[in-house]
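Got a structure for you, written out below as structure tokens; questions coming shortly.
Of the protein chains in this complex, one is absent; all others appear in place.
All chains are identified by letter, namely A and B, in their written order; residue positions are counted from 1 within each chain.
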Amino acid sequence: MPINTDSDKTFELYETSSSFLEMWVRLKRNKLAILGLFLVVSLVLVALFAEVIAPYDPVQIALKNSLEEPNSAHLMGTDVLGRDIFSRIIYGARASLIIGVVATSISLVIGVTIGAISGYYGGWLDALMMRITDIFFAFPFFLLAIAIMTFLGASFINIFIALGIVGWTNYARLVRGQVISVKESEYVEAARAVGAKDARIILKHILPNTLTPVIVYTTMNIGVVILAEAGLSFLGIGVRPPSPSWGLMLAEGKDFLFNASWLVIWPGIAIFLTVLGYNLLGEGLRDALDPRLKP
Amino acid sequence: MGPESLIHVINLRTHFYTDAGIVKAVDGVNLEIQKGETLGVVGESGSGKSITAMSILRLIPIPSGKIVSGEVIFDGKDLIKASEDEMMRIRGNEIAMIFQDPMTSLNPVLTVGEQIMEVIVLHQKAGRSEAKKKAIEMLKKVGIPEAEGRVNNYPHQFSGGMRQRVMIAMALSCNPKLLIADEPTSALDVTIQAQIMDLMNNLKRDYGTAIMLITHDLGVVAELCQKVLVMYAGNTVEYTDVDALFSLPKHPYTGGLLGSLPKLDELVKQRLKPIEGQPPDLRHLPQGCNFAQRCNRKKPICEEQKPTLLEVEPGHFVSCFLYEEGVKMHD
Partner (left out) sequence: MIEIKKVMTETLLKVENLKKYFPIKKGLLFQRHMGDVKAVDGVSFEIRRGETLGMVGESGCGKSTIGRTILRLLEPTKGKVIFEGEVLNDLSSEEMRKMRSKMQIIFQDPYASLNPRMRVGDIIGEPIMIHRILTCAEREKRVRKILDVVGLSPYHGARFPHEFSGGQRQRIGIARALAVNPKLIICDEPVSALDVSIQAQVINLLEDLQKEFDLTYLFIAHDLSVVKHISNRVAVMYLGKMIELSNSEELYKNPQHPYTIALLSAVPVPDPKVKKDRIILKGDVPSPVNPPSGCRFHTRCPKTQDICMEQDPKFKDIGNDHYVACHFV
């Protein structure tokens, strides 16, 4: 009967600080993760306080100011309709953030539910759900989004639906794998022994212990969704003008790539920094939450 | 230090550096093993017995761990100061080690023959066919039936007891002077444990190897060992021969340990007398004796100063203020 050796038990015996604090300590040590956190927090703040930060109305047309180079009045220049690019970038952050969060939430809810039920019950239910998941997986993610948007028509709400539907499969697979391993744990058996019903076991015992990879994946998924929205908007089937969206700005600016490059550089940088930030944060969280390091 | 002394550990200190503080896993351990002798190292979790063994073989992970001070004199040389090359010549060759769980300490993708041969080829500069013959011979010696065929089997094709025999074969293949066995029977069933203990007794006779047997099982110690070292929270607390330890234990921890064992042969059932409390946090060791908090015979001095390991009777060492002269211990 295997017994923990000295070293195993010694370090496990004496954990006293809260797990959140430990995670934070580990995260702090990772410089790149902190950079990611900084970028993400900046994005959130910019989106929240857009009204305060933006100097101009993003949809205000002023043809006389059309295609101005970046100057003191317009820090990032103006676009072909004379709209201040800086303000549009700021409001675009809000659009990106909202889409990122809402679409990811939809994917999360659908994916976690399917993954949890599939993983817990197994059998034909699992096989059926996994085949459905496989069907979705067979389509290239972006192409499917395009198809859905074309079918539904470009609008804010439709983007949530399209990106939400396209992204649930990864969650389902992720959660299913986690549930399958966690459900064999002794504390789950203990919950059954104590008389808990299936719903309680899944919600109270299994899912909270599958959180770690879900958190990590969610962080990175938001970045992916923002990028996808930019792509859709660029193709004209995303956010409808005149709403500011970085992707839309890229589309509108692509004709002026050589003579007014600031129209595309700024939205490009914005997208790049946002996705980078989410990716770095996500990877940092994955290391910080590593279950091998946690008791 | 006797003339027949094979290994002498003096004041060994091995610490680990973690986020939560410095873990003083081994903090002043002294032990000595004579040639051909079996020393039992007894202790519970956190006592530092495994870390002591790893320190002797310099297998402590650096930088998280560090052998802070002390000497390990083996055959005249201080192993702490030896180079890594010298240590590699010693490991498996002059000092061998077997571990608790044979499931995880054998490589699952190599045959047992290859694993035994690896040790022989490395240290005895033998050719492969010669090494294979030796490997088969070792398997026979440890009681594996049909050794010629089984030498080509993989670990998963053996049972737990057989795998432990394979480990012993590997360890003894180069006829080491010292065998360190870290809980070799804890993961085995009791009847298999009996087989392995029997095997180890026989091999001891045939090879004359000194054994450092690390275990928490006092029954195994009584069966196999001549001398016993008791460890608690990184220190040596008692060291003597096996008869003296069981009949007249001096350190309160040893006494407490013996008292908390259920006896198979007790005629009338007696309530167990456990040691109250828990082992200390190795990151925050108390100022005085590490055991004071749980000791039912503690005195004020026990909480202020750390006791030293003294020879209170010929061959019987204890680290406890109850036995230090000059300290008034009368109730």
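Just so it is clear, contacts are C-beta pairs under 8 Å (C-beta built on N, C-alpha and C of every residue); 3 or more make two chains touch, one makes a residue touch a chain.
These numbers were taken from a predicted model, which means no experiment stands behind them.
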item	value
Visible contact partners (per top-of-document touch definition) of the missing chain	A, B
Which residue of B:34, B:100 or B:193 touches the chain not shown here	B:193
Which residue of B:61, B:127, B:274 or B:300 touches the chain not shown here	B:274
Per the touch definition above, residue among B:87, B:121, B:222 or B:312 touching the missing chain	B:222
Residue among B:9, B:138, B:257 or B:289 touching the omitted chain	B:257
Touching residues (missing chain, whole complex) on subunit A	1, 3-4, 9, 12-13, 15-16, 19, 185-187, 189-197, 200, 204-205, 208-209, 294-295
Where the missing chain touches subunit B, by residue	44-45, 159-162, 189-195, 197-198, 216-223, 242-243, 246-247, 256-258, 260-266, 268-276, 278-279
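Keep in mind that, in the parts below, only the chains that are shown with their structure count from here on.
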item	value
Whole-Å gap separating subunit A and subunit B, where each centre is the average of the chain's CA atoms	52
